[in-house]
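Note that one protein chain is taken out, while the other chains of the complex remain in position.
By letter and in written order, the chains are A, B and C; residue numbering begins at 1 in each of them.
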Amino acid sequence: MNFDFSDDQKMLKDQARKFLEDKCSYDDVRTVLESDASHHDEVWQGLCDLGFTGAAIPEQYGGVGLGALELCVVAEELGRCAAPVPFSSSIYMAAEALKIGGSETLKQTWLPKLASGEIIGTLAAAEGPAAPSPRNIKTTFANGKLNGRKLPVPDGETASVAIVLANTGGTGEQAVSLVVVDLTQDGVTRSSVETIDPTRGHAEINFDNADASLLGVSGEGWALMKRVEAGAAVLVAFEQVGGTEAALNMAKDYSLDRYAFGRQIGSYQAIKHKLADMYVKLELARSNAYYGAMVLAQEGADLELAAASARISATEAYRFAAQECIQVHGGIGFTWEANPQFHYRRSKLLALSLGSASRWKNRLVSELEKSNVA
Amino acid sequence: MNFDFSDDQKMLKDQARKFLEDKCSYDDVRTVLESDASHHDEVWQGLCDLGFTGAAIPEQYGGVGLGALELCVVAEELGRCAAPVPFSSSIYMAAEALKIGGSETLKQTWLPKLASGEIIGTLAAAEGPAAPSPRNIKTTFANGKLNGRKLPVPDGETASVAIVLANTGGTGEQAVSLVVVDLTQDGVTRSSVETIDPTRGHAEINFDNADASLLGVSGEGWALMKRVEAGAAVLVAFEQVGGTEAALNMAKDYSLDRYAFGRQIGSYQAIKHKLADMYVKLELARSNAYYGAMVLAQEGADLELAAASARISATEAYRFAAQECIQVHGGIGFTWEANPQFHYRRSKLLALSLGSASRWKNRLVSELEKSNVA
Amino acid sequence: MDFNDTPEEAKFRSEVREWLSANARQRDTSNAKAGVSTKSEAERLVRAKEWQAKKAEAGYAAITWPTEYGGLGGTSIQSVIYSQEEANYDVPRGFFEIGLGMCIPTMMKWATPEQNERFVKPALFGEEVWCQLFSEPAAGSDVAGLRTKCERDGDDWIINGQKVWTSGAHFCDYGIIVTRSDPTVPKHKGLTFFFLDMKTPGIEIRPIKQISGGSGFNEVFFNDVRVPDSQRLGDVGEGWKVSLTTLMNERLAIGGGSGVDYEELLKLARETELEEGPAIKDSNVREKLADWYVQSQGLKYTKFRTLTALSKGQVPGAESSIGKIVSGPKMQDLGSFAMDIQGQGGILQDGDESPMGAAFQNQWLGAAGYRIAGGTDEILRNIVSEQVLGLPQDIRVDKNVPFNELASSGKK
Partner (left out) sequence: MDFNDTPEEAKFRSEVREWLSANARQRDTSNAKAGVSTKSEAERLVRAKEWQAKKAEAGYAAITWPTEYGGLGGTSIQSVIYSQEEANYDVPRGFFEIGLGMCIPTMMKWATPEQNERFVKPALFGEEVWCQLFSEPAAGSDVAGLRTKCERDGDDWIINGQKVWTSGAHFCDYGIIVTRSDPTVPKHKGLTFFFLDMKTPGIEIRPIKQISGGSGFNEVFFNDVRVPDSQRLGDVGEGWKVSLTTLMNERLAIGGGSGVDYEELLKLARETELEEGPAIKDSNVREKLADWYVQSQGLKYTKFRTLTALSKGQVPGAESSIGKIVSGPKMQDLGSFAMDIQGQGGILQDGDESPMGAAFQNQWLGAAGYRIAGGTDEILRNIVSEQVLGLPQDIRVDKNVPFNELASSGKK
């Protein structure tokens, strides 16, 4: 039984943690919150320089050639400090989509730049406040041209390339495809949009006869996107696990420091049991995330099931910990000057970034039905 | 604003309470639990003698001619002591169904005997462990003859008359009708079945060409049953409110009496907050039940919505209070000799007696959709 | 059992209606929840003062106060009836609740007749606005743990320290404050209470920005603020007793939860697509809708039970204590769930793009504070369990220990 990360992977994790502790304190995150910046450029450059962006990209495409497990340990540390960087959109989404579905040409074109951090990538699926599905995608791709509107697109203002979910005219699930678009061309206009987590930039992007090219096979975009989402779900779960642990620790530290009625508030059962519940959810989430990581690294057949489990568990843990971290802080907890807000905002951002928990629960049970486990 | 029961109704309630405190202690309930009896005959006879069974039955059919509000106050007291009597099946279900849908002949035949308690009535819908619906009712009624199997039927062993949901050959919701069956005839065989609450008798009933007659119009049984269920939901909600208050008080008393680590356990926040939550649920349930009672008494148009609200709220309150009453008691709480089990069992029985909370939530939202409230 | 007024109530209600229709403009109910004023706070304050003067003139500004103080000598149910009717009109709100609900009642009980002569009517007529200065950075749920100190200096007291969460401090004329006069005795015994002019030199007011971006509250700093002994309320060291007068009125002054509720969620569910189809067809959405509907109705009819008690001249039962325990988490969960329905787009907090002007997103952010302000979920459960159910207080280690020997942050 060897259900743990290797010593090398733990060293990588320590390296990420030390860098982020040094360069990405809550004060650093706050500078993004309080400015119009889409992300924290110095932190982002540092992560690129340390090779984290290229960690799971093969050496032939300019990466370090490590695997999913290495991305997982980095993700946990990014989540711990609510890092205001485009890591998830550029790496978990764009680079992974290209790795899985891209032609050799597409890989050669984009992966080296994504690996080095020279450019940022993203994936654009949503078209406003409703769940995207093959039934309702209005953005179209035909004759090499992309038309439509995507909103919200993570890091959409700063990204140079986007994978876009577009209608290509088939029926049912075959109605949609993924296409690759250079965002720096004329047919693309974009503007920043307000979200509940201003520490991560999001944009509205309009495509007006923009040049684009298919990623993978036409009409197989939905299946491909689900595969990309499954991998991203595992990686985001590690961010959520890191965030959960940070929120738990912040709440615990405060409960030991704060006195009411002559006692540390951490001595009251209402607080103690709340923190115990955070811990329980954290441990379940961590265990499910580990399994997701193992299956992702081994490209196991039950990735969909393992990813859904990791995501559902981690979303619930982070929701509860971030929300109740504010509650443990009392009045100071909901002030702008205090730090619990970072995790409250980020927890909800991550909970929705790949679609809601309900969506994933449905996906999970569909897998259970297939697996005929009963 | 006069959102309360009248002084007369409160006097009736006191009368019920005093009788039951005297005759229907937990020890009395236990005699039914530990015997094969279907109910507690002495308590039942007492309730009949005091006129409670006939309270809401018109004088012309041998009742007292009061209304739904009077039944509600009695129901709360029956629920408080988890009374082991066939009140709900005979009165909320059978008598009410006859009042609402019965022909003059049917009313003349059955209501006086139900009012006096000379006989017991019931309603038989379920056909085993699944939700009955017009799609799946297998019991048939044709040419005056009833065939099929009903399970579990409350008080099915001792009842003399049953309202039975049967397939009469229509399509969709029109597939089913309600019929009235004399259970003392040859074509009826019945046997007691084990349930989670042995303080209330349930039976399997088989109909083999039993004589029966339509209640109301053929093909309108589903609508009629839903109307009967709505009224019963309000009345059962009062039983649930009474049970919730009893479980809360039992838990509270124990928490004041029991010491751990030199303190009353009721001084620990884990217990205090649990009891506070019970109280909050109880008050919500009581308020929703009051509104249900008012609408039922006024035969208001939004009975379905009010009844669903009362039922959902009261089911949740009783579930939580009964379950956590055991938890507050610790070890002694799950012994046979202790009393918390009565409410644990009864809370689940009542939660399922008219179909699950999910079923009623669906009904509630269907009403909201109709009412176009948004 | 009905919702009807008694004949007396009906009469009072029609008088109120008549007066309101003659003096105010009816609210545009077609756009109920979106009706947020776009005017500046200063402009709204001017309007509010005018309206308050009009109300006071008519006797409706303090219906239950004795006539000698400018009240109507009326009943609690009359007060409720007035509020119900006023809610249908487009009138300014939100400036006088704390002053008239908490500060002036405290004055009426503890100030001299001359002081009340001077201060009650100007407050009632909206000429002077009052605030309450109790909470401190280290004294939230545990109000009596406050550290702002007062020291005697001749006929005056000198106040130093910091208060926090003071609503409206920046536009208030007067305030009531509780301070520590003696840190060497147990904490409830060393407090002294004053009222003061908010323009007194040495008072500095800074707004507190909340995570929602709004800032209805302030920090108030006291640097050698001089207050005459004549403005002391109650004896030296008896400030806690005076505070209790104020706090007993607090729960009446804090309203129930508002914001988006099941109606808006139902509307959203009808208009929004999940991956599998319309959200309103999804049984999980339906369960949640039903749960929140039932909670809302439960709270509504609980209020009706309270009103019934008032209508009968009784004191309402403890059932009124449950409102905030239910509505705080409900606001948060409902907002969060509505965002879930919107999928990835649920993160948008954009008045144009997000359904209902981002009302769900705003509520989700704001509810994190609503569960804390005016009593945390946890403190409210303590209150219910102790004051309603009669369970014992938690062990108190701070009752008989001199305040300056108590454990506290940085001093354990």
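Following the convention adopted for this analysis, a contact is a pair of C-beta atoms (placed from the backbone, for glycine too) under 8 Å apart; a residue touches a chain by one contact, two chains touch by 3 or more.
Here the structure is a predicted model, which means the values were calculated and not measured.
For the chain excluded from display, the touched partners among the shown chains of the whole complex are A, B, C. Across the entire complex, the residue among A:288, A:323, A:339 or A:353 in touch with the chain not shown is A:288.
From the set B:84, B:121 or B:152, the residue in touch with the chain omitted from the display is B:152, counting the whole complex.
In the full complex, chain A makes contact with the omitted chain through residues 1-6, 69, 252, 255-256, 263-264, 266-267, 269, 271-273, 275-277, 279-280, 283-288, 290-291, 293-294, 297-298, 308-309, 312-313, 358, 360-362, 364-365, 368-369, 373-374.
Looking at chain C, the residues touching the absent chain are 276, 282-287, 394-395, 397. On the side of chain B, the interface with the absent chain consists of residues 125-133, 135-136, 151-152, 193-197, 202, 204, 257-264, 268, 270-271, 319, 323, 326-327, 330-337, 341, 344-345, 348-349, 351-359, 362, using the contact rule stated above.
Definition applied: only the chains that are shown with their structure count from here on.
When each chain is reduced to the mean of its CA atoms, the one lying nearest the mean of all protein CA atoms is C. Remark: chain A and chain B have CA centroids separated by 50 Å (rounded to whole angstrom). Residues of chain C in contact with at least two other chains: 378, 381, 394.
Residue positions of chain A touching 2 or more other chains, listed in rising order: 268, 270.
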